[in-house]
Each structure stands twice: as C-alpha cells, then as structure tokens.
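A single protein chain has been omitted; all remaining protein chains appear in their positions.
== chain A ==
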C-alpha cells in the first residue's frame, strides 16, 4: 500500500491548474466509485479513476502525472456519463494527460508513440495515412512485427492505400499545428 503524506505534499497549484484547464470542480467528487465501477480499463490501470480523482483533490501532482492510467484511458465516457455529480471525469483525464505530456512523462511509451505518429501523419498529409502511420510507429518503437499477422487478412481486401490521400489544403492543416506550437511556446 502506498502511504501519502498529505501535509508535506499537497500542491494547491496543481488542483487549481486541473480545475482551470478542465473547467470542472474536483471537490464535488465524494468517492462513490461509480466511475471506477463502469471503467472498462480498470484492470489495466495502476490507479483506478476514482482514486485519481481523490489524489487530484489531495494535490498529489507527482503521483497523478506519473501514473499509467492516464495513457490507458480511451475516453469511452462511461465515467462522465455515470457521475452522479455531473463531473466530466473523462475531460479531467484528458487534461491530466496534457499536463503529463508537458511534464515530459510517458510511462506507456508505445501509446505515446502511436499518438505522436498519428498526429505527425495528419500534420504532413492533412489526413491520416494508415499505412504510413504503421510504418512510422514500427520504426520508432522497433516493434517491426506489429500486426504482421493481420497483413494477409487486410492487404488482399485493398483497404490499405500504399500512398497518402493528400488534400489541396494540407498546408492549411500544417499551419494549424504550426500556430498551435507557436502559441504553446510563447
């Protein structure tokens, strides 16, 4: 069992940041556990979602931003839909992921690499290039056999293009990323 010393580690700024970025009042959570009960990913989480909510209330920045659960939430919206106090829990999980990224944490590196490869594909082509995304993911992770068992099933179907479906406005899409990066760094 992990024992947290609240008096030494309470980080009020962390609570404020989460509330401001998610536009949610985290103190409304009274630990009913409904979010965890309905979460399909609980068995893969290192910290269940209701405990993450409690740790946010307790200002435990380091513990929360280092946990794997943030990277394994699929935003299925069960927690948000079933919260009796109408807390948008999935939005809080999203915001915590944003903060973990900014803090340079990624305890599920393959999930992060998949996300990054996906967005790089959108930035470059304007639309996702599925085949290119897979190649990029395999190269970056070194997992060269990823889904190789599926190739004989999908390739004969002609469902995977070998070249990207570029769009006329792909520079416009690249500019969205460019401006976003400039805003973030300013």
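In this text, a residue touches a chain if its C-beta (ideal position, glycine included) is under 8 Å from a C-beta of that chain, and two chains touch if they have at least 3 such contacts; residues count from 1.
One rule holds in what follows: contacts and distances are computed from a predicted model.
Engineer: Would you kindly match the missing chain to its UniProt protein name, picking from "Heterodisulfide reductase subunit B", "Putative enzyme related to lactoylglutathione lyase", "MoaD/ThiS family protein" or "3-isopropylmalate/(R)-2-methylmalate dehydratase large subunit"?
Structural biologist: "Heterodisulfide reductase subunit B"
Engineer: Applying the definition given at the start, please give the residues of chain A touching the unseen chain.
Structural biologist: Interface residues of chain A facing the absent chain: 40-41, 43-44, 72, 74-78, 80-81, 88, 90, 94-95, 97-98, 101, 108, 110-111, 113-116, 118-119, 122, 126-128, 130, 134, 137, 146-147, 149-150, 153-154, 157-161, 165, 167-170, 172-173, 175-177, 179-180, 183-184.
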